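Questions regarding the structure given below will be posed in turn.
The complex appears here without one of its protein chains, the remainder shown in place.
Moving on, here comes subunit A:
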Amino acid sequence: MRRRRPGVFAWLPPMVPTFLLLGLFFIGPILWAAYTAFTNAALSGPAARDPEFVGWENFRRALHDPNLANAVWLTVLFTFGSAVIGQNCLGMLLAVLMQRRNQVIRAIVGMLVVAAWVLPEIVAAFALYAFLSGDGTLNAVLTTLGMEGQNWLFTAPMLAIILGNVWRGTAFSMLIYQAALSDVDVELLEAAQVDGAGPLRRFWHVVLPIVRRTVMTNLMLITLQTIGVFTLIYVLTSGGPGTASQTLPLLMYDRAFEFGEIAYGTAIAFVLLGVGALFSAIYARALRAEV
């Protein structure tokens, strides 16, 4: 029996509070931001009292801003290095290695990895700072081993923040993949083994195709999380030295709150949105292409 499609009056009323709240706290700020990006709104000065509409001026300026090009590149590098490569691959590796292992080992490894994730971001960032800074733990260890340390946050800022984010975020991927791997039918793996497939081939040709959807979903989630990382970088390097680790969120903060150019900062936020949309589009395509 074919049921009549419920009319708009049936579903709309209960949704009204949701729509209102979403509109008020989600769509409202986005629209406001979109409007601000076309003004010269500032934190202080005459433009704070009466912001003027300036059209595409902020975006025109962004197009020629070498700092912005640098920040887009660093954001892509940071996201690709720490999320797509780092967290994703390491999370998968850990999940695979921990499969069918001794309960005690699983518990210890799991706890160590998850600890970094459970820590509030600011605490994790300070722990990393204490580890990597000029007179930090790493250099102390190196000195005892007779090697000369260096100020890692200064000499290799991008590597430092990428490693920091890998350390902090791997747990998420690991947990997701542990769940996904437990769904893989053991019989399939045994069948492949009987056919003479080694561990690598079994992973590549049996496990990976089965968990592929999860991989894509996970990639999408961690990418979007990573693009917006601010606290970790701000504490470790503040985007420095110079602009050597100034990703888009750092540049946005710098322009909006250090230089007081709220409008330009908002325009940068839309560039950030664009980078995020680009990554999402790639993943969405990959998900659709799947059988």
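By our rule, contacts are C-beta pairs under 8 Å (C-beta built on N, C-alpha and C of every residue); 3 or more make two chains touch, one makes a residue touch a chain; residues count from 1.
In this text, contacts and distances are computed from a predicted model.
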Checklist line | Protein name (UniProt record) of the chain left out of view, among "Sugar ABC transporter substrate-binding protein", "NADH-quinone oxidoreductase subunit N", "Biotin-dependent carboxyltransferase family protein" or "Acetyl-coenzyme A carboxylase carboxyl transferase subunit alpha" | finding: "Sugar ABC transporter substrate-binding protein"
Note to self: Please identify which residue in A:P17, A:P120 or A:G196 touches the non-displayed chain.
What the structure shows: A:P17
Check: Per the definition of touch given earlier, which of A:S133, A:Q193, A:T214 or A:S280 contacts the omitted chain?
Finding: A:S133
Check: If the missing chain were put back, which residues of subunit A would it touch?
Finding: 7, 9-10, 12-14, 16-17, 20, 24, 42-49, 133-134, 151, 153-155, 237-242, 257-260
